[in-house]
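Here it is, the structure in full.
Note that one protein chain is taken out, while the other chains of the complex remain in position.
Up next is chain A:
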């Protein structure tokens, strides 16, 4: 699924790296616990989270996660957006809750990540 389609489905706003919207992703993972995210092994996943601090960006950087969706209208501060921009991570923000965001994307064909 293209990031542009994800943006449309969850009525998200893009906060940085708009040129990445044409990228494809195959699966998603939702969590506020970065240690759980770091246990992932799936390639080309996106991250859905309500945690908007700098360590969310660092975690995504380590795992080559190319897109983070911030839920519940949460907005990171400018320094965090700047770091994401520098690291080539596309940031989307939606008013939907974590559960609703995951539900919309899953029902439209985006797969979840299962721990191996």
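Everything that follows uses one rule, which is that a residue touches a chain if its C-beta (ideal position, glycine included) is under 8 Å from a C-beta of that chain, and two chains touch if they have at least 3 such contacts; residues count from 1.
Convention: contacts and distances are computed from a predicted model.
S.K.: What name does the UniProt record list for the absent chain among "Sulfur carrier protein ThiS", "Anti-sigma regulatory factor (Ser/Thr protein kinase)", "Aspartyl/glutamyl-tRNA(Asn/Gln) amidotransferase subunit C" or "Simple sugar transport system ATP-binding protein"?
M.R.: Matching the unshown chain against "Sulfur carrier protein ThiS", "Anti-sigma regulatory factor (Ser/Thr protein kinase)", "Aspartyl/glutamyl-tRNA(Asn/Gln) amidotransferase subunit C" or "Simple sugar transport system ATP-binding protein" yields "Anti-sigma regulatory factor (Ser/Thr protein kinase)".
S.K.: If the hidden chain were put back, which of A:53, A:73 or A:97 would touch it?
M.R.: A:53
S.K.: Which listed residue, A:34, A:67, A:90 or A:113, touches the chain dropped from view?
M.R.: Here the residue in touch with the unshown chain is A:34.
S.K.: Applying the definition given at the start, please give the residues of chain A touching the unseen chain.
M.R.: These residues of chain A touch the chain that is not shown: 32-39, 51, 53-56, 58-59, 61-64.
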